[in-house]
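A single protein chain has been omitted from the complex, and every remaining protein chain is retained in its original position.
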């Protein structure tokens, strides 16, 4: 065990820090749940790509820098510390990207990954269907194999970023006789294809953070298939693992939220009349640290050749509850101002806590509800009997 | 709504208070989980009976005073306030008693209730079997109807007070072809009958608070049956409702625990280094008050002709968690002394909190685990679908 | 001692519940979001016609001659219906305040509130903002140990935008003008506390109603929505989330009703009872929102599904009329004052 950064790590951190200091937009971008904000975020990704910062862990030939996971963690720490924009392409770079590396052909990797890293093509996930949420195996959208292409019909929903994205990926039933986990195939669909209709779904805050996607005889070439036909479930499970687990939920995000919470507490200390709140702030700090240490331990294990298992489920529960708790605490600290939108005259110091509070509610739901994660922990990690 | 006590109530409270002041033993009795303590508690019940305080809500001819539930609550308040001994016959007076009133013949009422109120006969419940805990309908102990008597074979377990009690009651399968809730009959068995073996089970604190009861061809007259043959489940459900609900868990018990907790906090305030603890003390006070107010509301509804429903399950969850929380808080307040038995030289002011803490762990389990209660609330109170 | 509502009280409550569930539909609530005021004069007139604005006014003055105990059930229904109109603020807070002030300049408003022709708003120092000032005629302002009656037309108001699209909230900029003073001294001091008690209790009652409404919606949704071949409401995890909320609101009920009785009877510990009510009901409503969105899954996170109407109301109201910390301090004072005056036998 060696818990000190190397000279190389420190130099890398400095490099990231100075590039971000020079390049992160001074004014916060508009939310990417608006057309204008989406375009701003796309441009930011292009800027990142110019500096080769799109996805530092990817091989150089795919637009990355070939760095290891510790360096990725350092990059993320600096990124969040610098309050750089949220990554609009996270469904691509954090979810689909690693799966593509594992299951894609060389042609597919060359075709999709560089444009993913550069933000030229933004991806939306297409996991859920109206009848298939937690129960992903209940998928009914179909893809009919016509030799050199598929004809796709059906509907996806809760598709994050789909309102403005370029592509979606998901599972489609290629064997009409099949049921549950069998006969599913993992396919990429361009959202501008003929027969695709995207209907944005407004979220709690009124913005269309996700959308329904309707497929009406959409034709896509068989080259858009990832992995073998009928093997979609296994391909998807590896992606779902990434979604729940390490890649998407950077510890730095929660550490910075915790740090902002500490500052919020200090700014409002005189008005805080409930000693419970200080305890919650301390707990936020500790839990964010615990999540970070845990992630470094996982990253070290992966670097040493280990693999990722059901701890993606403990991670999911831990960060989502941490995030919710931190935002609840912020609401308590803000008191009467908590309900206000930041532009209001009386909204002194509310920042984006309200929007974060709303968003934190979704953390316990998406990427597999926490109830599903608890089932997974009990059955796969602890070996308890299935129902 | 009228939330003031009447003059009659006030006079009654005074009467109870002065009788208790004159009669409650100055020295605490030994625990009734020892033979000596059991005898002391039996004698206390006899003393109570002399003052006609055994069960004030029962009709005078059955050893009571014919008072209403509000007066019962007042009695209990004074009883706990006076730190009078725990009722050794609670399985009789609070559980079986009300069921006997509802389902018993006149002969049975006359035979059993006065001796129950007087403490002459102490009852142990015989609900569970090794294979039938939360799932009470899985009962396998049998009673064979031989015309004027039953022959009983089988085993009960977790029988509270059985180590030293005189009688037990429970359900036995009288129809050998039956399964689940059908074919069960509610029967009383004297624990000194031939063929009965009682094996005490030591609890967490080492005392035999409950026991296994083995029945080997035990002969009991058919007069020992409560309700109709085969109707045991319905009879038992009414008793189980009483167990979970109003009668057994006097609000006064929790109010006095909360009050002692407040005093404990004050006595130790200078050494308490976690502001969280004060919040827990305040919550204990509030929750004990809430439980009290809720009980007065239920009592008023019953007096006005209402009946008791699934709120016995909300009660059970509320008081058991309250009791556990209060004792956990006491442990936190006592700090390093929390682990000590009261007789130790360094056990300054620990009182009986440790034993209470251990006992509070059982509250979430007995009388139907809180998980079972949550199922009942969801299905019967909220109307959610069964699995 | 009889801790129960009368048949009449319950029947009246039921009739109001029916009225609100028929009239205050989610379609209406959503359509009001698109209007300038967010309020419906039609609905307000109906509420007045039912006598609700004058519930606490004696019959000889044209009211229903009821008291806070009657009104608490109505306030709970306002929560259950997520009513956007300022009924509670007028009937339960402003009307008794105007009655107590009994000042020639403000008395005329009483009758107008009764008839539905006027509304009043309250600016209380425990609150940062004034709600519904844009549709009120009069603002009763607690300032410098006095109460001032300010015509809304003369008041400087800055509109704020909050999380709940039904809530209309304003910052009042007001410098005391002597001519507006309608109460001072002991009376003003007493009313400062009494108004706070009423306001906090009104929040508690609404939280109680909101919590029950959310659970109702969850039960309905999870009974229909199927995953893994069964209704998700049949999963134990979903059931237990709902059961935990039910335990909270069931045990908040008696506390809230009792606080109403204490206000009606001017119980010396009314503020303590109100503080407890606000803490307990808030706990129930916030848990209902948290578990409510959870059992709705992604549906609960949409604008389309109605749950957020109730959730946002619960969140927004929670920070009004005194924080949890403020009310805990009230409890603390009571609890530590004299341990021989609390516990068994001292609840009433």
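Chains: A, B and C, in written order; residue numbering restarts at 1 for each.
The rule is short, and it goes like this: a contact is a pair of C-beta atoms (placed from the backbone, for glycine too) under 8 Å apart; a residue touches a chain by one contact, two chains touch by 3 or more.
Note that this is a predicted model, so its numbers are computed, not measured.
S.K.: With respect to the chain omitted from the figure, which of B:152, B:213, B:252 or B:354 is a touching residue?
M.R.: That would be B:354, which touches the missing chain.
S.K.: Among A:81, A:182 or A:199, exactly one should touch the missing chain; which is it?
M.R.: A:81
S.K.: Quick one: which of C:240, C:319 or C:334 touches the chain that's been left out?
M.R.: C:240
S.K.: Where the complex has a chain not shown, which of B:82, B:193 or B:272 is the residue touching it?
M.R.: B:272
S.K.: For chain A, which residues reach the chain that was dropped from this view?
M.R.: So the residues of chain A touching the unseen chain are 1-6, 9, 13, 70, 74, 76-78, 80-81, 251-252, 255-256, 258-259, 262-263, 266, 278-279, 281-282, 285-294, 296-297, 299-301, 303-304, 311, 314, 317-318, 371, 373-375, 377-379, 381-387.
S.K.: Residue-wise, where is chain C in contact with the chain that is not depicted?
M.R.: Touch set of chain C with respect to the missing chain: 235-237, 240.
S.K.: Of the residues in chain B, which ones touch the absent chain?
M.R.: 128, 131-135, 138, 157-158, 201-204, 206, 210, 272-274, 276-277, 324, 331-332, 334-341, 343-347, 354, 358, 361-362, 364-366, 369-371, 374
Quick note on the criterion: only the chains that are shown with their structure count from here on.
S.K.: Centroid from C-alpha atoms only, then distance chain B to chain C, rounded to Å. What do you get?
M.R.: Centre-to-centre distance between chain B and chain C: 39 Å.
S.K.: Would you give the residues of chain B that are in contact with at least 2 other chains, written as numbers and ranges?
M.R.: 278-279
S.K.: Got the chain C residues that touch at least 2 other chains?
M.R.: Residues 235, 238, 328 of chain C touch two or more partner chains.
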